[in-house]
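With one protein chain held back, the other chains of the complex are shown just where they sit.
Chain lettering (A and B) follows the sequence in which the chains are written, and residue indices restart at 1 in each chain.
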Amino acid sequence: MTDQLLIRGARVVDPATGRDETTDVLVADGAIAGLGQGLKAQGSEILDGTGLILAPGLVDLHTHLREPGEEHKETIATGTRAAALGGYTAVSSMANTYPVTDHAAIVAEIREKAAAAGLADVFPVGAVTKGLEGESLAEMGEMVAAGVRVFSDDGRAVPTARILRNALTYARAFPIDVVIADHCEEPSLVERGQMHEGVNSYSLGLAGRPAEAEEIMVARDIAVARLTGGRIHICHLSAARAVELVRRAKADGVRITAEVTPHHLAFTDQDLLTYDTNFKVHPPLRSAEDRAALTAGLADGTIDAIATDHAPHAVEEKESEFDLSPPGTIGLETALAAVLTHAVAPGHLPLMRALEAMTSAPARILGAEGHGGPIQVGSPANLVVFDPKEEWIPEAPFVSKARNCAFLGKRLTGRVRYTLLRGELTVADGKATR
Amino acid sequence: MNKHLLSMHDLTAEDVVRILDTAESFREVGTRVIKKVPALRGRTVVNFFMENSTRTRISFELAAKRLSADVINFSASGSSVSKGESLKDTALTLQAMGADAVVIRHSSSGSPHQLTKWISGSVLNAGDGTHEHPTQALLDLYTMREKLGRLEGLRVAILGDVLHSRVARSLSFGLVKMGAEVTLVGPPTLIPPDVSAWGVQESYDIESVLPKLDVCYVLRVQKERQRLEYFPSVREYSRLFGLTTDRVGLLPEGALIMHPGPMNRGVEIDSDVADLPHSMIEEQVTNGIAVRMSLLYLLLGSGGEQPSDD
Partner (left out) sequence: MTAKLLDAQDVRRAVTRIAHEILERDKGAETLVLVGIANRGDLLAERLAAQLTRIEGVQVPVGVLDITFYRDDIGLHADAPEVHETRIPFDIGGKTVVLVDDVLFTGRTIRAAMDALMDFGRPRKIQLAVLVDRGHRELPIRADFVGKNVPTKREDDVRVLVEELDGEDAVIVEVR
């Protein structure tokens, strides 16, 4: 087991209990052994938490680890190391692997690799349809038995209302409540689209992906959820009107949750004027109004969680013509700093709410037991300690294998110093320990 | 002037005037027996043409050679690019060749922008995807100014598939910059839904626009499969929006007919209309070399820091 570790004098912020106070935290045997003022050290290693914030380890609902099949972009080992550096103790792994994570054997393989790396817990997401082809249901039951709680064909939308309805209806048989997470972009409207459709796309000569494509799919998914009584989750919301649909659906009692990425909180389609492929993402970065609506939706709880949609690609894939470049940005290492810099510091989002969106809320949706808090005696010691004031500029190379980072070269404030996974330091002094 | 010419937005109105005035001098050079000046001697200009375009490439090649520059032609077929070499690696090769300027034509919007990351010389956009084609716009502005004596206040219609036309974008931006009035005309599906930022008007009724024009600029209508999602047939397009022999009489006396080429005779423009005296299509080609010489001279003739001698 691990030695004792005493984190002294940090500001403990725990969204699960609402605690926000400067106090000491004692970690022993993988759990929180003490919590209070003036705890005694007694042979523990001591970490000075002065000026730092201690929170539950972050939980990412939406991560692409690329293994099995695309290990040249990222592996479970490099991806979870990047996660740890970003303060995460739990991440998901989206099903668009090769082969697709559409049956239990692959789920088990992913879990084993994550455990061997020992840097963060991975909660695999299962495909909704076999091979992500959108035609027949994947073996959801077997995957549930293997521990899967979230299903998604992300990368693509679930193509027809019929398939979504069948998946949600079929899921009622399972002993636990599963959720279907959808990538909401109506395919025929975004077919060859490269960026948000608007004045900028018309001037830049790039085909557009209109906000209405998201609106249509979100409306569809809400209706189907209502029809079936099932649970849906909207991935990476990007459009103001879609946020409003989610708000109303929640008021109507539909079982819906939603997430937003840090890059959608930070950037707009204006950032694409130089054709920088690091800003090419699906759904695209949209207008300033959309961005404001996303932040407001996060603040008022319409959007439950912040999720990175960490999407690593090989360097040469991103360093190509704009329309040939695959969409996506990495985000695990910069997420916390990005949220602090672009949403919390300007006053749009209280710190407690921001941390809730990155800990307890995603943990609940992902089914990541033991993660996301609460910080209390007896809980597993899955924690992050960060400096809310340290300024830094993300530069390549990253801990992730990939370099396609939307925040490359942009000053951020807030940096992780320590990450603990069940009491063991995965990150110390801002560096991964293995 | 900016180091690169990627978009009409890189130029001020003063820059445009300077380019057109300098092109006058290069037109004169084209009338000499020795059509060559040593201005860019020792410089290397690379024509990086990823899309086939004999006319534009030859125009740039002649322009560079008449300035005494060394010219390297790098095209898509038969090159390493057709074997899968990335844009970046091609750029690094051009850089290693010592290119002072790279003239790039590419089917992907934004490729010239990306090239500026890897090339230390000047990048000249000779047409990128559906984004812009600034040198075409400049030579069209030259033709208009020469024939009509001014650009400010000119009433110009750009007719056809604006949505997919890089020439339409560059020309709109350029004309508005120089104080002309621009109207986009075509089927609603082929005009960008929001052109409020462009400072132009739009109309779907060609016959109401023609009588009030100084220039009717006709765009090529592509007949590829995808375009047919936007209008039902070439025949209907021609009937509703084509510059036909009947319609051409609606144009005022002295109005110009222009087309960037190549033409689909009988589709967007009737064959005999293209051959009318007030059709500028041949002249646009001649002026192209002078304007491109002007651009190469102004881009490569600047950038040093020595104080003037004399």
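The criterion applied here is as follows: a contact is a pair of C-beta atoms (placed from the backbone, for glycine too) under 8 Å apart; a residue touches a chain by one contact, two chains touch by 3 or more.
Here the structure is a predicted model, which means the values were calculated and not measured.
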List the neighbours, among the chains on screen, of the chain that has been left out. B
Sole touch to the unshown chain from B:29, B:92, B:250 or B:276: residue B:29
Under the stated touch rule, tell me which residues of chain B contact the chain that is not displayed. 1, 21-22, 24-25, 28-29, 32-34, 36-40, 43, 67, 297-306, 308-310
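By our rule, only the chains that are shown with their structure count from here on.
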Between chain A and chain B, the Cα-mean centres are separated in Å by 45
For a test of understanding, state which residues of chain A touch chain B in their complex under the given definition. 194, 198-199, 202-206, 274-275, 316, 319-324
Which of the residues in chain B end up touching chain A in this complex? 86-88, 106, 108-111, 113-114, 128-132, 163, 166, 169, 192-198
